[in-house]
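Only a single protein chain was left out; the remaining protein chains are all shown in position.
On to subunit A.
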Amino acid sequence: MAVVSTDVTTPDTAPPVRRGPWRVLSLVLAGFVALSGVRFFTGEATLTASGTVSAALLLAVPIAMAALGGLWAERAGVINIGLEGMMIFGTWFGAAGAYFTGNPWVGLLTGILGGVFGGALHALATVTFGVDHIVSGVAINILALGSMRYLAISFFETEPGGGAATSPPLPGFPRITVPGLSELFVSIESRGWLIVSDLAGVLAGLTTQVSVVTVLAVLLISLSFYILWRTPFGLRLRSVGENPSAAESLGVKVYTFKYAALLVSGGLAGLGGVFLAMVASSAYQEGQTGGRGYIGLAAMIFGNWRPGGLAMGAGLFGYTDALQLRGTGTGVHALLLLVTLGLLLATVWQTVRGRYALAGVLLVAAVLVALWYINTDSLPRQFVTYTPHITTLLVLSLASQRLRPPAAVGVQWRRGQAT
């Protein structure tokens, strides 16, 4: 990572052909149909129930916001391990703003500003002083944990219901239920029809009691795509992450763009923190981020450094986490059938491509998982807890062989070094 290439090199391999959104969409659709089939044949209604979808959304949004923060930073060439710390800033400052004014929107603003503060620290360290990105990020995580404890003692401990590690209960954000549609979907969901009811279950989850912050988060993902890929500002920002020297030679103010990217990155992570403290729960609690910043980074890599991909990564993690948390190892057990199906499809695909050895391995794996499914009724809790992590690993290793990070990510680039 310390090796800095000063000349403009051509990539070893040509960039992958851009796959249209239709291909991704059809893959998602195929996955959904398979899931619906599994639900239909196993009778595990929880797989596509509206409650599961609601819970998945609540668990996915903080991860998605951290991932989006990571995307902004890394697209500008800065690794942001400090996302976890920036989320912690977001939880505390969001809680403080909301509690002391009694207005959740003020909390949203202060929480985002708390994250921006973390982003500014990271920018100061990595861009201005050229500190190693990982070192600075880890330092921010440690700093956030300690300093928020300090502030919690100073501000929350004396308040009723508060403590050194907890804020008093906080005001919540309004929730939206689409009138008419929500009831319609719920009634279709309860019929148990193949695919139709599953779709209704998902839609019911998306139209019932959805927090406005969730809507904001979804808008921010789309907005990030638009800004980064459809505006001159975004093009320059990404050029800074791909080849800062070339960008500089064309007159792009590299430092300014890196600063901007990191401030946005911190703000998004802060928003994720606010969501955790005020939407997914109702108070600041020390340690409540629980490593979601790191999971967000993983979701970003999973999504190949693109907004749509990271949303899918966060969604997958949130969904499997919701499934396992909502109890009954049987729901996760039914997923084994889905894994079998996926492995069989991969076997066929690899056979068609002539990779017989790999196909053989996949086939053996498929048979083993199928046997596991048939011979058990549910899975041990010790295993079920790690469903999200295992799923992410599986999908990453099976499907994502073509990840391409921004070329200059993690490079300690100094102004004028190319000349």
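Heads up, the rule we're going with is that a residue touches a chain if its C-beta (ideal position, glycine included) is under 8 Å from a C-beta of that chain, and two chains touch if they have at least 3 such contacts; residues count from 1.
Criterion: contacts and distances are computed from a predicted model.
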item	value
Chain excluded from display, named as in UniProt, from "ABC-2 type transport system permease protein", "AAA family ATPase", "HTH gntR-type domain-containing protein" or "Nucleoside-binding protein"	"Nucleoside-binding protein"
Sole residue of A:Ala165, A:Leu216 or A:Val252 that reaches the chain not shown, by the stated touch rule	A:Ala165
Residue among A:Leu35, A:Leu59 or A:Met300 touching the omitted chain	A:Leu59
Touching residues on subunit A - with respect to the absent chain	46, 49, 51-52, 54-55, 58-59, 62, 121, 124-125, 129-132, 135-136, 139-140, 142-143, 145-147, 149-150, 153, 156-157, 161-167, 169, 276, 280-283, 285-288, 290-291, 321-322, 325-328, 381-382, 385-386, 414
